[in-house]
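Omission of a single protein chain aside, the complex is shown with its protein chains in their original locations.
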Amino acid sequence: MATDLISVSRDRARPFSSRSDRLFGALYARGEVALQASDEAWLEAMLDVEAALARACALEQCVPAAAAEAIVAACASDRFDLELLGAEAAASATPVVPLVAALRELVGEDVAGYVHLGATSQDILDTAAMLVAKRSLAPLLDDARAAAEAAAALASANRDTAMAGRTLLQLALPTSFGLRAAGWLAGIDEAVTRLAEVGDTRLAVQMGGPVGARPPAVAAHVAVELGLAEPTLPWQAIRVRVAELAGALGALAGVLAKIARDVTLLSADEVGEVREGGGADRGGSSAMSHKRNPVGAVSVLACTTRVPGLVATLLTAMVQEHERAAGTWQSEWGTIAELLSLVGSAAAWARELLENLEVVPDRMLENLARLASNGVAEASEPRAHLDGAHLLIDRALAAHRR
Amino acid sequence: MATDLISVSRDRARPFSSRSDRLFGALYARGEVALQASDEAWLEAMLDVEAALARACALEQCVPAAAAEAIVAACASDRFDLELLGAEAAASATPVVPLVAALRELVGEDVAGYVHLGATSQDILDTAAMLVAKRSLAPLLDDARAAAEAAAALASANRDTAMAGRTLLQLALPTSFGLRAAGWLAGIDEAVTRLAEVGDTRLAVQMGGPVGARPPAVAAHVAVELGLAEPTLPWQAIRVRVAELAGALGALAGVLAKIARDVTLLSADEVGEVREGGGADRGGSSAMSHKRNPVGAVSVLACTTRVPGLVATLLTAMVQEHERAAGTWQSEWGTIAELLSLVGSAAAWARELLENLEVVPDRMLENLARLASNGVAEASEPRAHLDGAHLLIDRALAAHRR
Amino acid sequence: MATDLISVSRDRARPFSSRSDRLFGALYARGEVALQASDEAWLEAMLDVEAALARACALEQCVPAAAAEAIVAACASDRFDLELLGAEAAASATPVVPLVAALRELVGEDVAGYVHLGATSQDILDTAAMLVAKRSLAPLLDDARAAAEAAAALASANRDTAMAGRTLLQLALPTSFGLRAAGWLAGIDEAVTRLAEVGDTRLAVQMGGPVGARPPAVAAHVAVELGLAEPTLPWQAIRVRVAELAGALGALAGVLAKIARDVTLLSADEVGEVREGGGADRGGSSAMSHKRNPVGAVSVLACTTRVPGLVATLLTAMVQEHERAAGTWQSEWGTIAELLSLVGSAAAWARELLENLEVVPDRMLENLARLASNGVAEASEPRAHLDGAHLLIDRALAAHRR
Partner (left out) sequence: MATDLISVSRDRARPFSSRSDRLFGALYARGEVALQASDEAWLEAMLDVEAALARACALEQCVPAAAAEAIVAACASDRFDLELLGAEAAASATPVVPLVAALRELVGEDVAGYVHLGATSQDILDTAAMLVAKRSLAPLLDDARAAAEAAAALASANRDTAMAGRTLLQLALPTSFGLRAAGWLAGIDEAVTRLAEVGDTRLAVQMGGPVGARPPAVAAHVAVELGLAEPTLPWQAIRVRVAELAGALGALAGVLAKIARDVTLLSADEVGEVREGGGADRGGSSAMSHKRNPVGAVSVLACTTRVPGLVATLLTAMVQEHERAAGTWQSEWGTIAELLSLVGSAAAWARELLENLEVVPDRMLENLARLASNGVAEASEPRAHLDGAHLLIDRALAAHRR
């Protein structure tokens, strides 16, 4: 039944319009994740929570089954006017107050009293935030894993592609491009492992009632209904879960940024060792027709540069007063949505970037020749020095397959 | 003529739809500033820049006057499909490439060559960003100044309203509520002074061409057309202006946050010295009908908590490569829009909050009595100790009127 | 043998002088963690890494056993002039270059060639950073766990201590102070669990050689010697581990800040429900002898307010070029040291705060009476409404004991 509810609600939810920046959305909100973090998705999630709460109360015998099903039926996002709810939120600093009022009107007088039973605004919004995160992580992790797969393919295909290693941007000693890609792979794998763990175990229901003292039975049912974790306690003002989500997203963003930065450097004309693929019209300039800009890498960095500040905001917002904060809690909603959207967009861009990356072994050899001319003997026979690289690439690929 | 162009374009621009969070916009995007920082406003601003560029080129005799006017006429935002431009931006990591293509199509083959003459994408986007900032600062500063005015009224009316000063949240010694309000006033005044200065002198045209080496004549004309400052040099990768805007917005946000935090503390039931006004249905709770939540203060804090992270992002993004950055520049657009919207929303909320704040002198006396019972003699006759406060309130009011 | 090496070096390391702010160290650098993150501790750790490397090379037969032991013997921090090394670091932007030179001189010409064999500066510094983190986490986690223990004791002792729950700083409905403390407990427990996991599994050796292509055998030995994890690959420019450490520290800081904020609010004179204990001279003011300032809570917040910015710095610094970054890597050292010291200090303060917190049930009842007078019937008989709280407290205590 739980599965039912969720799949129904996910069908209802489509098609979303994109959440925010329509003009800059190609950069900041690429891929499905932007839909999953959109205003419409939040509304959908809030309704899913009200529906799950009604069913949980029915299981606990405090709401008649018929009333619960009437509430579930009414929790259809297309019956609500998102912008009107948004506007009415001004009176209470939460859209849940007008949402509950609208839902009560929708179900009629007899059932109205069973709507939102024993819950508080924060229960609905916090659980909805976790649902939004959970649903956003699905495409986000898909893209990140596909990016890892593409990095693995690059590592494997370029085991023997000699290139100059560079430290502090100076030519250093020979390595292989396969090892560089293996490093990217290991980084994505580590960040994805942690983020998936957070998604599976730390995104939990909130159902504590007005001051967080509601007995845990209803929360347990809601958790099952929605596929979220059940917390030991309500976490109304204890925001470790939000911080862990933010930290894991921040780490993934950092890895993707490192990869993108490498691509911008390696695709500089003077280096020329890689090129973004993806079609002839890609990377055009409004002023210089000869250029081929690293659009994917630039877009990854456009997103990821914005991430550390958002993570810091969520850490700062952990300072929440008493049983519900006055301000810091309310700062989370937009921040979480931005964070999911930006990291998801970066993952989508990184996937495309890595799946289409073109490697230019000849330029790598040219640059190794420059290194050899600097007096580095190993650079004259770079392939003779790849044993360590081979071992390490194999380790990365083996760890990835596990 | 310059004024013409701008006023025309501002008329065309209305009504905007709100830029971002429709569901949470009542918190994060209150007031007119959200419109001025919307996607539509950015499109409008980019078109205003292309129009001003055409006229500037006409003045410089490199575009025929008729062609320039044809371009100006075509630069009407309702002739462009914002979402389509946004989608096409994916190929080049900038919406300017598809915008210029669409504009060229619109003006026809004969004029097309005069569109975007000698400019690069960054010229259009940077100048548009400055225009968006300038136009957003108007309502934002209006609201902030009205908030200062309300604080001044509170300071003046409460010169003799004795209250307990509190340090580290402990009752300390008597002061007057007027002095507290005078401090708020001084803070807003200082932050507004700096922000207005940034708006008047530091928001400058960008018109450097592909690598920032375009002679300055066209930039000078465009500056006059658009009411922006003329920079000494193109500032393509030198982002001090953006940093100064961010810093000034951050300081204002901090002052508003301080005021809002004071209001949440003073309106706690146990303190009870102020109350948010603004109507009977204000501050309702979904679960507890007896409560009257400090909705305005909460909303200010919901916005301002998000600001320091955004300022840090823009400072981090100053590290821009060569003549145009690969990623950090592109991270600015969404960040600037968020920052303007959030600080503008905080200013709108703070204005409303201060204009309707209700002071409760009796509770102040009650709390002073508690202080007196702690053995602080001054608290028994608090009005006898307000000479310093009076002098300081008068100074704040005098400085405000200057 | 590995254990030997470590315990020897830890003995040698004492007594450290405190690392940084001597004047403000009582706030920012309380407890043993400040010693573990001091300059001396970093030097010690770097020498431990050079020693472990020598032994690892001996195991791999590339350094004679006697030479390795000579190197180990020379790696005594009291034989090095920390400030001189620091000064000489200016020539290479790393203290490892002068350190290796000094170490080579110390062991004499015959052994010099075996020092730092196959390693690069980053190997030493990264592994040392992980060692510093590992050694700092020991006292830090001790203090955090003791704080959790104290919270558990408060939760248990105050199961039935009725107090008013507060949302948005407004009196809401009755709860128990035990449940508040149980929330603190759950938060610390969650944050500690994650931080301990990072400490146990993610702090790994770096031993990749100049461009990260060194075969993994030596790294494996060094990991065993030093008690650190062995990574799949060198992680020279893949900084997920650093980000995970930062994120976990940030989450703990946020929980401690929440607790401290609660204490400042609850110990405000008008609320008066808790008081910091810890001796008669505690919390004095330079100007107001009647005051008793919440010194512990203030100190926790002084530390934790500084944390989110540091976490953001480390996330930003993940963007590292090629095989070794030019600048972002080098920004990590001071940031990691600050972060460990501040979170450790916050944990030490929080422990003391919670172990000495005095609860004032009578004031809680007074405030509940105010709530009752607001028309909230439950507040008249608050103990009749604690069933949920009891269940939840028991869950938190049970989870804590697991």
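Observations on the structure shown:
Note that the chains are named A, B and C in the order they appear, and that numbering of residues resets to 1 at the start of each chain.
We take it that a contact is a pair of C-beta atoms (placed from the backbone, for glycine too) under 8 Å apart; a residue touches a chain by one contact, two chains touch by 3 or more.
Quantities reported herein were computed from a predicted structural model and do not represent experimental measurements.
In the complete assembly, the contact with the undisplayed chain comes from C:310, out of C:310, C:350, C:364 or C:379.
From the options C:192, C:274, C:300 or C:359, the residue with contact to the chain not on display is C:300. Touch with the chain omitted from the figure is made, among B:38, B:136, B:158 or B:175, by B:175.
Remark: the omitted chain is touched by one listed residue; of C:145, C:282 or C:370 this is C:282. Touching residues on chain B toward the chain that is not drawn are 120, 122, 165-169, 172-176, 179-180, 182-184, 186-187, 190-191, 194, 209-216, 232-241, 243-244, 246-248, 250-251, 253-255, 257-258, 261-262, 265, 301, 304, 307-309, 311-313, 315-316, 318-326, 385-389, 391-392, 395-396, 399. Residues of chain A in contact with the chain left out of this view: 166-173, 264-265, 267-271, 285, 288, 290-294, 298, 308-309, 312, 316, 367, 370-371, 374-376.
Even with one chain removed from view, chain C keeps its contact list with that chain: residues 19-28, 30, 39, 42-43, 82-83, 85-97, 100, 116, 119-121, 209-210, 257, 260-261, 264, 281-288, 293-295, 297-306, 308-313, 316-317, 326-328, 330-331, 333-335, 337-338.
Here is the rule we use: only the chains that are shown with their structure count from here on.
The greatest centre-to-centre distance from chain C, using averaged C-alpha positions, is reached by B. Multi-chain contact residues of chain C (touching two or more other chains): 166-169, 172-173, 265, 309, 312, 316.
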